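Of the protein chains in this complex, one is absent; all others appear in place.
This part shows chain A:
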Amino acid sequence: MAGFARPSTLVGIAAPMAVWALHFVVLYSLQGLTCGEGWNPRSSFWAMVALTIPALAVIAWLGLRALRTARAAASGEPAARRARFAAQATGLCAVLAAVAVLFTVVPVLLLPVCS
């Protein structure tokens, strides 16, 4: 994993949104399985809530790391400016990814798992 999805790469820019996508797919599948296979809705509710915490944590970590990279790369070198640009994009994507994850979770808190 060393260096994977560094905030200064294209994969890095996409990484926070990838976390959102993963979270979304897992919650959606879990919901489908719970209702289709008759699993316990209560535990599935708690699983969804619990899964949100690591998702947000990873996004926050990606965002903060990008912020650090952006700060550290403020010098005039072209490579550093490029890294700074990519890190800023990663940071912004992280903010939006966090919002999107919260958007996904709000209905979990408000609605019954199956109905």
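We take it that a residue touches a chain if its C-beta (ideal position, glycine included) is under 8 Å from a C-beta of that chain, and two chains touch if they have at least 3 such contacts; residues count from 1.
To be clear about the criterion, contacts and distances are computed from a predicted model.
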Worksheet item: Going by UniProt, what is the name of the one chain that was not included in the view, given "Protein-arginine kinase", "Molybdopterin synthase sulfur carrier subunit", "cytochrome-c oxidase" or "Copper-translocating P-type ATPase"?
Response: "cytochrome-c oxidase"
Worksheet entry | Residue of A:A50, A:A72 or A:C114 in touch with the missing chain, whole complex considered | A:C114
Worksheet item: Which residues does chain A use to touch the chain missing from this display?
Response: 8-10, 13-14, 17-18, 20-21, 24, 27-28, 31-33, 35-37, 78-79, 81-82, 85-86, 88-89, 92-93, 96-97, 99-100, 103-104, 106-108, 110-115
